[in-house]
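Note that this complex is displayed minus one protein chain, with the remaining chains in position.
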């Protein structure tokens, strides 16, 4: 199978997931449609949903960028890669549910920690994909170009999401903040040490 | 018409179907938004939906991979292919409804068997597409490259989904398991016996 | 602007419209979740929705194929084309609403005729796009390749949808049938009389 078509398929799914996240914002029901204060209160009560939506999109964008990065490492695709990718995308496509749940029940630690668990799970699926490419499909020029501890370092993301999930039982806002900070750790995929980069002293 | 554009259009539809399946997970309504046990119970009651969602995505991913495979066999597209493909994609786009129905009414054999019937129908549409390409549009190098019984073997999928639909009237869980096992039978499209493969002794 | 990117954008919208049509099938609410007869009745009452959904997808697929055809006639894109195409796609993206309305209130002639009016409107937008390409952007090799009455003939579609919209006030089922038959008139875009075809005696 061609890497390009799988990448395009993945991009479509990332794009749809990002876009349908907005569907969790239902138009509030007002008893007095023209009441400014009632609508203002209804909109203020949507702020936790907005926070949940924002964190979720930042995380998905980060997954999209990193997914792009590991697909560039692969020299070809095989059926194992396609299926691991399918399970990764399936996990991505699930994200709107815990996002909406956390937005609705932001005061419920179970809802907040479920969000963290789903994101940790997604990171594990991503690591699996990365590790499979590293072991079986890596382009020869990238064989030694990656940080040898890259996979271990990726587990920091898993633990960070689980930490947020745990902390939510003590302080919910701390959980939110950890969820938001985690993608920032990986906001840019690690540099590859190719010969070209070394020559330029990068 | 160009095969590439039809394939891209098909991919978009596969991707959207996979992603909107998550919309069946509505945020549960809690009487006590902060109650952990109430939310836990609500989430546990979503497990049948999760199973239905998972089975459905595995099946759609399998269709996507096999669709890719048969489009590679074709040397060009014509309007008959486009229309058969449209009817196949239409059938794929219907999948979210029986999936949501089976997830909601997993104890109702009619809901479970409808899922099987829809999947059997989709497999028939897929076979039609495959057979049409084999008869009219096959690339010369693939003329004898396929298993001569490939179409007959594909009907195993049809019968397996119908078997699951029938078994659901006796035991619902057995129906679920048959639905999940069926795509595994076809998880990798059959190898093509091209000259290149033969030389390599594959 | 590049024709390819506009075509890909259009394809994405066609694909999403086709796929979200399924969202009109809400899971029915059963008083006895395990009742087979209650579910069977609920499913039977969805049949008008199924008919509406089917007619709508056939029509959209036909628009997609014909859209492909007229874009092949154009030698380049300009901003007027982009905007006419945007208004055409906007009209396509509206289709799920009259489709759901006709499926729900199939016994209400107003709902049925609204469907016809929206489809007539979409056909007008399509003709506008076709006519604009013919007048301003046509490839030199296709200048005389089209049936000179092609635009007039396309108005048959407009009148046919409006006929269905009118007939629905007398007999609703006749309206449905006219809606379904209309795309069949244009199921395959007209052949182009290129020199190559003439040589082959096509």
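A, B and C label the chains in the order they appear, each numbered from 1.
The rule is simple: contacts are C-beta pairs under 8 Å (C-beta built on N, C-alpha and C of every residue); 3 or more make two chains touch, one makes a residue touch a chain.
Please read all numbers here as calculations on a predicted model, not as lab measurements.
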### Message
With touch defined as in the header, list the contact partners of the absent chain among those displayed.
### Response
A, C
## Note on the structure
Out of C:22, C:57, C:70 or C:100, only one touches the absent chain, namely C:100
### Summary
The one residue from A:25, A:83, A:121 or A:142 touching the chain left out of view is A:25
### Interface with the undisplayed chain - residues on subunit A
7-8, 11-12, 14-16, 18-23, 25, 27, 30, 33-36, 39-40, 43, 53-54, 57-58, 61, 64-65, 68, 187-188
### Query
Which subunit C residues would touch the chain omitted from the figure, given the whole complex?
1, 5, 8-9, 12-13, 16-17, 20, 23-24, 79, 82-83, 86, 89-90, 93-97, 100-101, 104-105, 107-111, 114
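By our rule, only the chains that are shown with their structure count from here on.
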### Query
Should the pattern of chain-chain touching be classed as line, ring, star, complete or other?
line
### Query
When the mean CA coordinate of each chain is compared with the mean CA coordinate of the whole protein, which chain is closest?
B
### Message
To test your reading of the model: what rotation angle superimposes subunit A on subunit B by C-alpha positions, in degrees to the nearest 5?
### Response
90
### Query
Using mean CA coordinates as chain centres, what's the subunit A-subunit C distance in Å?
37
## Note on the structure
Going by residue number, subunit C touches two or more other chains at none
